[in-house]
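Below is one structure, written out as structure tokens, with a few remarks after it.
For this depiction, one protein chain was excluded, whereas all remaining protein chains were kept in their positions.
Coming up: chain A.
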Amino acid sequence: MNFTNFGRYLLLLKAVFRRPEKFKIYLQAIFKQMDFIGVGSLGLIAIISTFIGAVMTLQIAFQLVSDFIPKTIIGSVNRDSTILELSPTISAIVLAGKIGSAISSEIGTMRVSEQIDALEIMGINSPGYLILPKIIAGITMVPLLVIVSMFLSITGGYLGGTLSGAITPADYMQGITTDFNPYTITVSLVKAFVFGFIITSVPAYEGFYVKGGALEVAQASTRAVVVSCISILACDYIVTQLLL
């Protein structure tokens, strides 16, 4: 995103947060988007998180082959890595691909087929009507998905570790409960909140300013995913630096 695009992005956000014409209609749109972003992504997040948790346990066990290091460390490392980094960041990147491309192509198609013009002619604040429900759904549902992801990733670690014999159930349980710092959950949820905003607002921006036809909509969709992923990683670093 160059400076011109960033400026236009900020101006779009200003328009997004104008007072809604009718709260009831916006509320319906928010619930619809929550269903799409939250419920619709639950299966994907569950599968990815469980497998990442299982693989993480096996890899940590593979690397920590020393008699001086207790096996419980496997559970602790898996827990902290999952909560602080893997669950929020991997979930966000996966969601940027799934939701970001959908948002960008939906809004982009509306732009090229003059549906956004139709909204504006009716006197509706089109950025608000189209984008605000998506952003609200994003910043509420992504943290919830990340909570589910944390739980399933740690559970996946337990299953992967115990089924393969890399760690005993008792060692794993002791590992994930020893020296637990609840602040890591706060950091993770702040990240999820920021990522939820990026996943919805950046693709919406890319779609909203599409010019042309089907090819440009597809290009905007690809750009939306790429820019979202880079923004997620950059914000991941910034939030980590600020909060830890």
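In the analysis below, a contact is a pair of C-beta atoms (placed from the backbone, for glycine too) under 8 Å apart; a residue touches a chain by one contact, two chains touch by 3 or more; residues count from 1.
Rule of thumb we're sticking to: contacts and distances are computed from a predicted model.
Chemist: Between "Succinate dehydrogenase/fumarate reductase iron-sulfur subunit", "Anti-ECFsigma factor, ChrR", "ABC transporter ATP-binding protein" or "GMC family oxidoreductase", which matches the UniProt record of the unshown chain?
Modeler: "ABC transporter ATP-binding protein"
Chemist: Looking at A:5, A:63, A:115 or A:177, which makes contact with the chain not pictured?
Modeler: A:115
Chemist: Of A:12, A:64, A:124 or A:218, which residue touches the hidden chain?
Modeler: Checking the options A:12, A:64, A:124 or A:218, the one contacting the hidden chain is A:124.
Chemist: With respect to the chain omitted from the figure, which of A:25, A:39, A:163 or A:233 is a touching residue?
Modeler: Checking the options A:25, A:39, A:163 or A:233, the one contacting the hidden chain is A:25.
Chemist: Determine and list the chain A residues touching the chain excluded from the picture.
Modeler: Chain A touches the chain not shown through residues 18, 21-22, 25, 109-110, 113-115, 117-118, 120-125.
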